[in-house]
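Reviewing the structure listed below.
Here is chain A:
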Amino acid sequence: MTAKEQTIIEIPVTDLLERTRKLHGDGYRLVQIGCTGLAESYEINYSFDKEYRFQNLRITVAPGEEVPSISGIYWGAFVYENEMHDLFGIPVTGMNIDFQGAMIRTGEKHPFSVTRKGEGPCRNA
Partner candidate 1 sequence: MNGILGALLFIILAPFLGGLIAGADRILTARMQGRVGPPLLQPFYDVGKLFEKENVVVTTAQNFYILAYLAFIIVSGALFFAGGDLLLIIFAFTLAHVFLVLGAYAVHSPYSHIGAERELIQIMAYEPMIILSAVGLYLVSGSFYVGDIIASTVPAILYLPGVFLGFLTILTIKLRKSPFDISTSHHAHQEIVKGITTEFSGATLGQVEIAHWYENVFLLGFVYLFFAFNPILGVVAVIVTYVAEIFIDNTTARLRWQAALQSGWGVAAILGLFNLAVVVYIIGGV
Partner candidate 2 sequence: MPERIVVPFGPQHPVLPEPIHLDLVLEDETVVDVVPSIGYIHRGLEKLVTKREYPEFVHVAERICGICSFMHGMAYVQGIEAIMDVEVPDRARYLRTIWAECSRLHSHLLWLGLFADAMGFENLFMRSWQLRESVLDVLEDTTGGRVIQGTCKVGGVRRDIKGEKLSDIQKTLPEFEQQCRDLTDVFLNDESVKYRLGGLGVIGKSEAYDLGAAGPTLRGSGVDWDARCLGYAAYADLDFKPVSHPAGDCYARCAVRLGELFTSIDLINQAVEKMPEGPIDVKVTGAPDGEYFCRVEQPRGEVVHYLKGDGTKHLTRARVRTPTLANIPPLVKMLPGCQLADVPVIVLSIDPCISCTER
């Protein structure tokens, strides 16, 4: 099945814009930007698709490290980037629509941040 083919390319943050621009030029569609926290850093996957070929660019950033916005290339990237900022506290620079932390309403700032102290009480447990 072709469905299983997917590539993940690890790249440094500095290459992000250039490679994204190249993918955009090749006619790739932005599928998602997914951020997940590792132990001490964040892993961000930029997923693209063209005619069912699935490509991922992966960057790893330390807390507080700035990530350039790709919203200049893919206009719709702002939802994912605001999410990265609102939930994980990753500073994303140069977003086309910057909600300043107001897109996702959270009880506390950056709830998914890896530097956040403690686990926080879970009310239902």
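Selection rule, in plain terms: all candidates are chains of the complex that A comes from, given by their letters.
Following the convention adopted for this analysis, a contact is a pair of C-beta atoms (placed from the backbone, for glycine too) under 8 Å apart; a residue touches a chain by one contact, two chains touch by 3 or more; residues count from 1.
Since the structure is predicted, the reported quantities are computational estimates derived from the model, not experimental observations.
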Neighbour chain for chain A in the complex, from 1 or 2, resolves to option 2
Help me check something: in the complex, which residues belonging to chain A touch candidate 2? 1-4, 6, 8, 29-32, 34-36, 45, 47, 52, 54, 56, 74-80, 83, 86, 97, 99, 102-106
